[in-house]
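Below you'll find the structure, written out as structure tokens, and then a few comments.
Missing here: one protein chain of the complex. Every other protein chain is in place.
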Amino acid sequence: MYNPYRAEREHEMAPWREKLNSIIFGAETKSGRCFDIVLIICIIISVLVVMLDTVDSLGQRFGVYFFYAEWFFTILFSIEYFLRLICVRKPSLYCFSFFGVIDFVSIVPTYLVFFFPGLKYVLIIRIFRLLRVFRILKLAEYMGSAQVLLVALANSRYKIMVFLYAVATLVVVFGSLMYVVEGGQAGFSSIPQSVYWAVVTLTTVGYGDIAPQTPIGQAIASLMMITGYGIIAVPTGIYSSELLKIHKTDSLNNQACPDCGATGHDFDAHYCRYCGHPLEI
Amino acid sequence: MYNPYRAEREHEMAPWREKLNSIIFGAETKSGRCFDIVLIICIIISVLVVMLDTVDSLGQRFGVYFFYAEWFFTILFSIEYFLRLICVRKPSLYCFSFFGVIDFVSIVPTYLVFFFPGLKYVLIIRIFRLLRVFRILKLAEYMGSAQVLLVALANSRYKIMVFLYAVATLVVVFGSLMYVVEGGQAGFSSIPQSVYWAVVTLTTVGYGDIAPQTPIGQAIASLMMITGYGIIAVPTGIYSSELLKIHKTDSLNNQACPDCGATGHDFDAHYCRYCGHPLEI
Amino acid sequence: MYNPYRAEREHEMAPWREKLNSIIFGAETKSGRCFDIVLIICIIISVLVVMLDTVDSLGQRFGVYFFYAEWFFTILFSIEYFLRLICVRKPSLYCFSFFGVIDFVSIVPTYLVFFFPGLKYVLIIRIFRLLRVFRILKLAEYMGSAQVLLVALANSRYKIMVFLYAVATLVVVFGSLMYVVEGGQAGFSSIPQSVYWAVVTLTTVGYGDIAPQTPIGQAIASLMMITGYGIIAVPTGIYSSELLKIHKTDSLNNQACPDCGATGHDFDAHYCRYCGHPLEI
Partner (left out) sequence: MYNPYRAEREHEMAPWREKLNSIIFGAETKSGRCFDIVLIICIIISVLVVMLDTVDSLGQRFGVYFFYAEWFFTILFSIEYFLRLICVRKPSLYCFSFFGVIDFVSIVPTYLVFFFPGLKYVLIIRIFRLLRVFRILKLAEYMGSAQVLLVALANSRYKIMVFLYAVATLVVVFGSLMYVVEGGQAGFSSIPQSVYWAVVTLTTVGYGDIAPQTPIGQAIASLMMITGYGIIAVPTGIYSSELLKIHKTDSLNNQACPDCGATGHDFDAHYCRYCGHPLEI
């Protein structure tokens, strides 16, 4: 895998910076691998600390330990951030990269919590740092898979936008209808509330905190549920067919025409479809 | 994009009407684009006003502002409707088009609200006017996507009808069965109520306002849930395969090779892939 | 469409029986079409009567009308059943056909209701008679669609059985686990009850009448929900791929080899794949 932070490490950098760089940013050497594993364990524990601190029964008993743990991990991550800065070739490149921003946002809130106590929960963003876990697993495989999933999503963006507009319209119209029909009782106290109910129903979540009471309301709700149950086929169909198109492109002949260089021929093609030159099969 | 209201604007119309037409109906010029953006913002705010007016706490405090806002937007949209009428070449064509009817229904209720107060909520129909948002985005892309989704839906209409009949039958039969089994208690007070429960269960919405209490009822309900969980595969399968068929047809050329008669060439092929003979494209 | 009851009507039957047969069993003539429409309306009303009779508020007010309506329809359907019997060429064939049995079960319960009051609800089975509605619509289209759906279901029966066994095992194991974890409180009062909860959760129905209270129970439940959310992909995938396989077979060349008569060649095949004889394309 190409790694922009390490790309040109073979010249100009002091040996200890090179070493540090290979440990912190790389995963090929044994020490690099170890560093990544320790880092991931620290991240998981620090996220758990933030989460468990909010549980009343645990917070009262172990609150002080959680407090120390939070500071311990914040200082640890600060040192790590500092080391990353000094061993990377172009600190500005790292600072404004996706991981650079995440790493920064993962340590700052603890320092600012004296001024803005609510910031504490921003630390949960550390979970994004876990993306690094894919580096010690077979990164290329995961990256390839993620890319296929994202490309299929990108290809189907227009269809998905049209679908979302249709869902939004359905939800607003049905929600307003239910507000009129249910006459403002039983949780349908306003149109926004009814629209919320419509989202809960159409997506088949169905909390049940708001439910129609009148026969006509139940009939409309039934219609809506069947609609929601049926149109779940639309995003699924869109996504499946995009994924399949990507697979099909994968299975094309990757031989270039010897005459004009065109690619993308079918496996069973005998002649280049652009210039008519025979292909070497 | 072909636009029926503007098609022949280059002759017979007074210059100011032509100008107005290009602003109101077009989206190519800068002023046309601006007009569309302002219009969309007005539509969104006016829909929000209708929705928020029904929230008690807001309605009491800002009720009078909402009232003025509603009249403001209604008068604005009335002027817009009037301008559309006078600058279009054939007003009758516009009046009875989809957008013409929507535009009309979006302003009339405010005027009639003195006589029929309930009509107020019909204003929510303004959300359909938002379809114009696709005009300032890449309209052709969205229209193409919407058309593919609708064609796939139209192609699978017979299969979907059969599926809906099967669902309706399942729901009525299971609903009646549960009415008999649960003995009219716990919400299963009548067959229509039980059928409503069956819809809620089969579509995996599951409000929980009505739930079986007896062991036999729970066993039947379990059976039904697994059925509902499984048959969601049917509309999804139907829709996915229709979408894929459209993709396949789209990506194939139905021209036969003039030399060897082979078919199934790609759209961008210039030469027959079996005999190398040039194709007439 | 081939109709077994009418197949040989051109000989041996008295003219009035032939006429009656074409009205009752056929849908080509105007009178046959009329008969079907009237019949379908009667079926829908009679099903509604059975359903609405169970609604307390309606049952008390209109009970006596419902009682007469039920007898009216039962007598009407009895006459119809009798007419079908006398005008069909082979009564025994009709009697034991799918529709013959449904027609019989749709009238008998009213007569037996004096002895077994519970039988009344069996009348809901009349909804299956509505299948005749497809005869006045484009029957062939619907039958073709229904057949494709059923063939895909039949082809995937082994995969579906394996899937259902896996679901049953998951549900029993998770249900028992939750019974142990939740310690018999909060609705998890016995293993069958917990298994019922597991079905409700795995199928994403989620009534909420039984819900885990302990942190460990909620963790297990979360795991189960994600499993259920993920494995819904399995039946959908099975069914989609079966439907696509059927479509692919449909799109094969239906030309038979002029030499050996083999069919099922691809559209782009030049030679019979069984005997090597050139195909006429």
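Some points to look at:
Think of it as A, B and C in the order they're written, each chain with its own count starting at 1.
We adopt the following convention: a contact is a pair of C-beta atoms (placed from the backbone, for glycine too) under 8 Å apart; a residue touches a chain by one contact, two chains touch by 3 or more.
All values derive from a computational prediction rather than experimental measurement.
Only one residue from C:G32, C:P109 or C:G228 touches the chain missing from this view: C:G228.
Checked against the hidden chain, the listed residues A:Y81, A:F104 or A:Y207 yield one contact partner: A:Y207. Mapped onto chain B, the interface with the missing chain covers residues 204-208, 236, 240, 274. Residue-level contact of chain A with the missing chain is found at 47, 50-52, 54-56, 118, 121, 124-125, 127-128, 130-131, 133-134, 138, 141-142, 144-146, 148-149, 152, 160, 164, 167, 192-193, 195-196, 199-200, 202-209, 228, 232, 235-236, 238-240, 242-244, 247, 267-268, 270, 281.
Residues of chain C that touch the chain left out of the display are 158-159, 161-163, 165, 168-169, 172-173, 176, 179-180, 184, 189-193, 195, 201, 204-208, 211, 215, 218-219, 221-222, 225-226, 228-230, 232-234, 236-238, 240-241, 244-245, 265-266, 268-276, 278.
By our rule, only the chains that are shown with their structure count from here on.
The angle of the rotation superposing chain B on chain C, based on CA atoms and rounded to the nearest 5, is 90 degrees. Averaging the CA coordinates per chain and comparing them to the mean over all protein CA atoms picks out B as nearest. For the pair chain A and chain C, the distance between C-alpha centroids works out to 41 Å. Residue positions of chain B touching 2 or more other chains, listed in rising order: 192-193, 195, 204-208, 228, 232, 236, 238, 240, 244, 274.
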